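Here the complex is missing a single protein chain, while all its other protein chains stay put.
On to subunit A.
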(Lines give C-alpha, C1' and ligand atoms only; values in the text may rest on other atoms or scores of the structure.)
Protein backbone atom coordinates (compact mmCIF):
# COMPACT_ATOMS: atom_id res chain seq x y z
CA UNK A 1 0.00 0.00 0.00
CA UNK A 2 3.03 2.26 0.23
CA UNK A 3 3.93 1.89 -3.45
CA UNK A 4 4.25 4.80 -5.82
CA UNK A 5 6.37 7.83 -6.44
CA UNK A 6 8.34 9.20 -3.57
CA UNK A 7 8.59 5.89 -1.75
CA UNK A 8 11.56 4.83 0.33
CA UNK A 9 12.75 1.51 1.76
CA UNK A 10 12.79 0.75 5.45
CA UNK A 11 12.85 -2.49 7.39
CA UNK A 12 10.17 -3.49 9.84
CA UNK A 13 11.21 -6.47 11.97
CA UNK A 14 13.83 -7.31 9.35
CA UNK A 15 11.38 -7.24 6.44
CA UNK A 16 12.02 -4.66 3.75
CA UNK A 17 9.02 -2.38 3.23
CA UNK A 18 8.33 0.44 0.82
CA UNK A 19 6.73 3.40 2.52
CA UNK A 20 5.82 6.90 1.40
CA UNK A 21 8.72 9.27 1.82
CA UNK A 22 8.33 11.21 5.08
CA UNK A 23 5.59 8.90 6.27
CA UNK A 24 4.63 9.30 9.89
CA UNK A 25 5.75 6.53 12.22
CA UNK A 26 2.17 6.22 13.46
CA UNK A 27 0.94 5.38 9.95
CA UNK A 28 3.67 2.81 9.34
CA UNK A 29 2.89 1.08 12.64
CA UNK A 30 -0.86 1.15 11.98
CA UNK A 31 -0.38 -0.41 8.57
CA UNK A 32 1.91 -3.14 9.87
CA UNK A 33 -0.45 -4.05 12.69
CA UNK A 34 -3.49 -3.97 10.41
CA UNK A 35 -1.89 -6.35 7.91
CA UNK A 36 -1.01 -8.82 10.64
CA UNK A 37 -4.14 -8.44 12.72
CA UNK A 38 -2.05 -7.31 15.67
CA UNK A 39 -3.55 -5.06 18.33
CA UNK A 40 -1.67 -1.79 17.99
CA UNK A 41 -2.11 -1.26 21.72
CA UNK A 42 0.06 -4.31 22.36
CA UNK A 43 3.21 -3.15 20.57
CA UNK A 44 6.25 -1.20 21.64
CA UNK A 45 8.39 0.36 18.96
CA UNK A 46 12.09 1.00 18.47
CA UNK A 47 13.42 3.14 15.65
CA UNK A 48 17.07 2.61 14.81
CA UNK A 49 17.64 0.79 18.11
CA UNK A 50 15.98 3.38 20.30
CA UNK A 51 12.59 2.94 21.93
CA UNK A 52 10.09 5.58 20.77
CA UNK A 53 7.27 6.34 23.24
CA UNK A 54 3.73 6.21 21.92
CA UNK A 55 3.38 9.96 22.39
CA UNK A 56 5.97 10.53 19.66
CA UNK A 57 4.63 8.12 17.03
CA UNK A 58 2.55 10.85 15.38
CA UNK A 59 5.30 13.44 15.11
CA UNK A 60 8.12 11.06 14.20
CA UNK A 61 8.84 11.01 10.46
CA UNK A 62 10.33 7.89 8.88
CA UNK A 63 13.29 8.13 6.53
CA UNK A 64 14.96 5.88 3.98
CA UNK A 65 16.84 2.95 5.53
CA UNK A 66 15.19 3.34 8.92
CA UNK A 67 15.08 0.14 10.92
CA UNK A 68 11.91 -0.38 12.88
CA UNK A 69 11.33 -3.03 15.51
CA UNK A 70 7.86 -3.79 16.80
CA UNK A 71 7.58 -6.08 19.79
CA UNK A 72 5.15 -7.06 22.52
CA UNK A 73 5.33 -7.20 26.27
CA UNK A 74 6.78 -10.45 27.58
CA UNK A 75 5.53 -10.71 31.13
CA UNK A 76 6.11 -14.35 32.08
CA UNK A 77 8.68 -15.62 34.46
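To be clear about the criterion, a contact is a pair of C-beta atoms (placed from the backbone, for glycine too) under 8 Å apart; a residue touches a chain by one contact, two chains touch by 3 or more; residues count from 1.
Please note the rule applied: contacts and distances are computed from a predicted model.
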Options "NitT/TauT family transport system permease protein", "HesA/MoeB/ThiF family protein", "tRNA 2-thiouridine synthesizing protein A" or "Chromate transporter": UniProt name of the undisplayed chain: "HesA/MoeB/ThiF family protein"
Which parts of subunit A are in contact with the chain that was left out? 11-15, 33, 36, 38-39, 41-44, 46-56, 60, 67-77
